[in-house]
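Data block below; observations after.
Note that one protein chain of the assembly has been removed; the remaining protein chains are unaltered in position.
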Amino acid sequence: MLEVKDLEVFYGSIQALHRISFKINEGEIVTLIGANGAGKSTTLRTISGLVRPRSGKVVFRGTDITQVPAHTIVRMGIAQVPEGRRIFSNLTVLENLLMGAYTRNNKQEVEENLERVFKSFPRLKERIKQLAGTLSGGEQQMLAMGRSLMSRPSLLLLDEPSMGLSPIMVEEIFEIIKNINHEGTTVLLVEQNAFMALQIAHRAYVLETGRIVLEGPAKEVRDNPRVRTAYLGELAFVS
Amino acid sequence: MPLLEVRDLCKDFGGLRAVSNFQLKMEQGEIVGLIGPNGAGKTTVFNLITGLIPPTSGSIIFQGENLVGLPPYRIAAKGIARTFQNIRLFKDMSVLDNVRAILHVHNGYGFWDAALHSPRFAKKEEEILARARELLEVVNLETRSRDPARSLPYGDQRRLEIARALALRPKLLLLDEPAAGMNPREVASLTELIRFIKDKFQLTVLLIEHQMGLVMNLCERIVVMDFGEIIAEGTPHEVSNNPVVLEAYLGKGAVVNRC
Amino acid sequence: MERYFCTLLRRRERVRLALLGGLLASLYGALKLLSLAGLINEYWQRVLDQALITTIGALGLSIIYGFAGQFSLGHAAFYGIGAYTAGIIGKVWSQGSITFFLLALLAGTLAASFIAFLLGIPILRLRSDYLGIATLGFGVIVRVALENSNRFYPPLGGATGMTGIPQVANFDWIFWFTVGTLILVCNLIASSYGRAWLSIREDEMAADTLGINTTRYKITAFVLGCGLAGLAGGLYAYRYPYLHPSSFDFLKSFDFLLIVVLGGLGSISGTVVTAICWVFLLEGLRIILGQAFVDWRGVIYAVILIVTVLLRPQGLFSGKEWRLLFPSRDQDGTWGKEGKHASLRG
Amino acid sequence: SGKTAQTNTGEKTIKIGFMGPLTGDAKTFGESTRNAFLLALEQAGMKAGEYKIEHVITDDRNDATEAVNVVDKLISQDKVQAIVGSVTSRTTIAVSEIANSKKVVLISPTATAEKVTVDNNQRKEFVFRACFLDPFQGEIAARFARENLNAQTAAILYDQGNDYSKGLAEAFRKSFEALGGQIVASEAYSKDDQDFSAVLTNIAQKNPDILYLPDYYGKVSLIGKQARNKGIKAVFLGGDGWDSPELDFAAMEGGYFTNHYSPDDPRSEVQKWIQDYKSKYGAVPDAFATLAYDATNLLLNAIKTANSNDPVKIKEALQATRDFPGVTGKITFNANGDPVKPAHIIQIKGGKQVYVTTINP
Partner (left out) sequence: MERLLEQIINGLQLGFVYALIALGYTMVYGIIKLINFAHGDVFMIGAFIGYFAYTFWGFSLWGAVLIAMILCAVLGVLIERIAYRPLRYAPRIAALISALGVSLFLEYFCSLKFVFGPNFRVVQPPVKQIHWNLGGIPITNIQIIIVAVVILLLLVLQYLVYRTKIGTAMRAVSFDHDAARLMGINVDFIIAFTFALGSALAAAGGVLYTLAYPQIHPFMGIMPGLKAFTAAVLGGIGIIPGAVLGSLIMGQVETLTAAYLTSQMRDAIAFLILIIVLLVRPSGILGRGGPEKV
């Protein structure tokens, strides 16, 4: 479904990605794990068209989208929940959600979608008229997730969706990710919470300083000793 | 006398009561965890203690002195430092200067010393510099001292925030989700760091965190909030087996069991 | 280790000061020679003096806006306050004596600082554009006051302008005052003052929460910056034979603003270079365009302004500095120079 | 004027500088002045006596600081012997001091403030002008109002940031009161104001016989229109700033202003000037152009008389000028270097300027 080939990305003179390549198949959950600054967010930003690579290609369903503007990529069915939520603080919760559906014109469908989002995140419904900027951190994360679902993407890029969420919410979010996936959305998941991510993902890639150093089915990656010490850390010997 | 005593603290935002009858006593040298669901009012408690927003009612007594009504910088000078949930570094300043900017608070030289670079100034500045380097070493950022703060990766930015807070020589350190965005291994090293600085600088720490690994490992006592109120309080063990907490916050899942 | 480190710093510092002093002295000597040899005629001498005076004023705004981040659109008003205060003293009492000239400069500086202090206490609570408008409003108030000044004290001249100020400020005075200002500003920037100002610019709330008395530092920056504008105004009054309210109205404040921005916010070197270039550009266009295109001077100037900002949106120096200006202690990373962090990671 | 090879072959030359606002919001005045300056030089065949004229045109943007730079440039870089300029008092006061101390002749066409030629009781010997002084016009207007129009009461509305406007207003007030009239209102505005309804409402209340509007044509056109809308019946009265084809003749109908000359004047100097200017620039000359024309011709005449390019000699010749037949009358300089010439009263009538009377100083 999505294929990334030899991607090289620079910020000024700093190289963030070194010729990385990977693939996502229809219906999968793929996770990308790696330490801080490994280039995970950069990868997602490049796929979404926010960052232009110096070389390499991003191919989505057979179309080369490397040079397609970001707003068109959304229309093609790729949505992203960016790192740090990036909700529109000056809009209300409802307006944020409607912006998520900006590319869609069928009012009826948008209404239905809205109901579904409220079912997943009842807290949002309570605060529908509140300015999004005054939501608590967790509420904002829910809003960001809900907002991205409003465009009915076929590929959803999630950048650290569990960041700053309470344990119960983390579970819930992962539940939701699974559900979304079950309903047919392909997911590329970037997570620090590697343990959880590897639990729900089908396949995983490990990114280290801008290079892919390991890939394979999630289970295998989880059992890789190097991953256990480097990313699962203490967790590995506590459990 | 407790180091910090918060009594009957309340905060309303419009119709919303974000903090309600919050009580907290902290003794010198404690590490206390403050947990609770998203939107429970934890960050608001920090904002109230540091004077960023005025409480609706209640008192905050630090070393026997009521802080309510003091401007933030005065509260800070009394020995309360914090980090922010959404990192707020001085982004275009160098890593070193992020720390040095705060260090001066304790190294007063006059305007004319600064204007003329008097010998006294030079001496103090060397002290500041040495101290800043020392703090950066503590958080393992000494090699990046000349980079702008904005160029650091996320986790490093969090550690820089801690170094900056330490520059204030605080007695009480408030950490708002220091482990957010870190992977378990990084969390582990952060745990070590917090433990280390607590001993080295004789700190009392109040910590908000959702990563239970960190909280359960570090804290002697945990306060749980929901809807602005305290719903439970006790040792990690007590809290993690409290049904109310499980229901509202931890969930029945594997997370707790692992800790 | 620490010891060694410190002595090393001190040695480097001595070398730096010697270099800087030597450079300034030879610059002064060279300019002096050129002018004695008649290679700098009175016109270019005047332009050079104007450039230096502008530099002093711009350094003031650089502190206020470039470093402390307080958006001021009223800088020219303080320039005017300094000019009129110093000027009236010269006109009424001095008869051209140097002592009075220096006293008048001091008075101009203090007057501008004092008014900045009174104004700063209430209005520095405002943020960004609101502060800009409030200071701009203050500029209008000062202009109106100057226009009507003869009703309170006739020698001030009001709308007719003020003449009769002894023209005793020559290149020597102006040059060394500029150098003095530059050193003062650099010293402050490389001290806890500078860092506190920057931290306020970067994130006022975080600075406040971490113990920086933001109000105090904002006022210090404002008072100091406006004081420098006052000093520049004083020098202007003793170099240009005529003061008129229109020379200090809000449009002039934009001149200072664009110098500071084009130089690169938070760069002293940038401010100095841009201030000088800006004055020479305005006059240079006169020469380049010749009389066939005099009418185009404004157009070309505007185009240059736009093109410059498009080419260097962060300003010419964008936070960088000439190392010579700052103690070696501070070369280790002030103002975020571009680091080599890519190679350090891993 | 390019330096040609001929100038080096021993031909006698004199270099004349021109300065005025050729950019910025006073450009319209600077342009008229420059037009007339160039026309005068052209008509003289670029020669004054035996001296070939070179000229340098510079722009001061109506800014005091730039004007000082410009005059330094003209004197020390272009090495001119004489300067025509500048246009407004603001810039001219700033430069007259310097021209005088550098001993370069300066004649301003239009700077009306007293300080231009005499400051602090010191005559600036090298400085002259071709226009009236503020007090003179104000006084003439007051006399005309009292004696010819029999006005009892007057209101004044002036631009407080413009010394020309302020100077005229002040002089008018003094004279009008000295002649037994009563000033019922004296109100001010700023250069960029467009709305005068507040002060005009107050003035309407006082119902004065005269509304004195000492400002340039642009502003008075706006004020005149709004004043009539406010129901003010007073006769409008003004100064030479009104003299422009761009004046709103409909709004100012019936108003009078003091001027240097009248287009009705049958004198050949006047008629030829209007004709020549029209055919070269396609417009009727305004007061700025006319005065600049006279100023330039006065200077050229002095160079011819002195038959020298030495500023000291030119200055002496200028000072000695007697009854020079300018467009604005027979000009003689007084000891201060200010012209002594009669003022004409012009009325706006039927969309035209109509000569009314001449008042001698």
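Here the chain labels run A, B, C and D in written order, and each chain numbers its own residues starting at 1.
As a convention for this text, contacts are C-beta pairs under 8 Å (C-beta built on N, C-alpha and C of every residue); 3 or more make two chains touch, one makes a residue touch a chain.
Keep in mind it's a predicted model, so treat the numbers as computed, not measured.
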{"item": "Residue of C:L20, C:A112, C:L156 or C:V261 in touch with the missing chain, whole complex considered", "value": "C:V261"}
{"item": "Selected from D:N148, D:Q182 or D:Q205 as touching the chain missing from the view", "value": "D:Q205"}
{"item": "Options B:Q85, B:S151, B:Q211 or B:N242, residue touching the unrepresented chain", "value": "B:Q85"}
{"item": "Residue of A:L2, A:L17 or A:V74 in touch with the missing chain, whole complex considered", "value": "A:V74"}
{"item": "Positions on chain C contacted by the hidden chain, ascending", "value": "122-123, 125-127, 129-130, 132-134, 136-138, 140-141, 143-145, 148, 205, 250, 254, 257-258, 261-262, 265, 295-299, 301-303, 305-306, 309-310, 313-315"}
{"item": "For chain A, residues in touch with the removed chain", "value": "48-50, 69-72, 74-75, 79-80, 82, 86-91, 95, 98-100, 102-103, 133-134, 147-148, 151"}
{"item": "Touch residues of chain D, complete complex, unshown partner", "value": "23-25, 27-28, 31, 160, 187-190, 192-195, 197-199, 201-202, 205, 217-218, 221-222, 225, 229-231, 246-248, 251"}
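One rule holds for everything that comes next: only the chains that are shown with their structure count from here on.
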{"item": "Chain located farthest away, centre of chain A as origin (C-alpha)", "value": "D"}
{"item": "Best-connected chain pair, where connection means C-beta pairs in contact", "value": "B-C"}
{"item": "Whole-Å gap separating chain A and chain C, where each centre is the average of the chain's CA atoms", "value": "49"}
{"item": "Inter-centroid spacing, chain D versus chain C (mean Cα positions, whole Å)", "value": "38"}
{"item": "Multi-partner residues of chain A (at least 2 other chains)", "value": "14, 37"}
{"item": "Two or more partner chains touched - positions in chain D", "value": "none"}
{"item": "Chain D to chain C touching residues, read off their complex", "value": "22-24, 27, 56-59, 61, 63-66, 68-70, 72-73, 75-77, 89-90, 93-94, 97-98, 113, 115, 119-120, 160-163, 166-167, 190"}
{"item": "Contact footprint of chain A on chain B as seen in their complex", "value": "13, 35-40, 43, 85-86, 151, 153-156, 177, 180-188, 191, 210, 212-213, 248-251, 253, 255-256, 258-259"}
{"item": "Chain B-facing residues of chain C, complex", "value": "2, 5-6, 9-10, 13, 184, 187-188, 190-193, 195-196, 198-199, 202-203, 205-214, 220, 266, 319, 327, 329, 332-341, 344-345"}
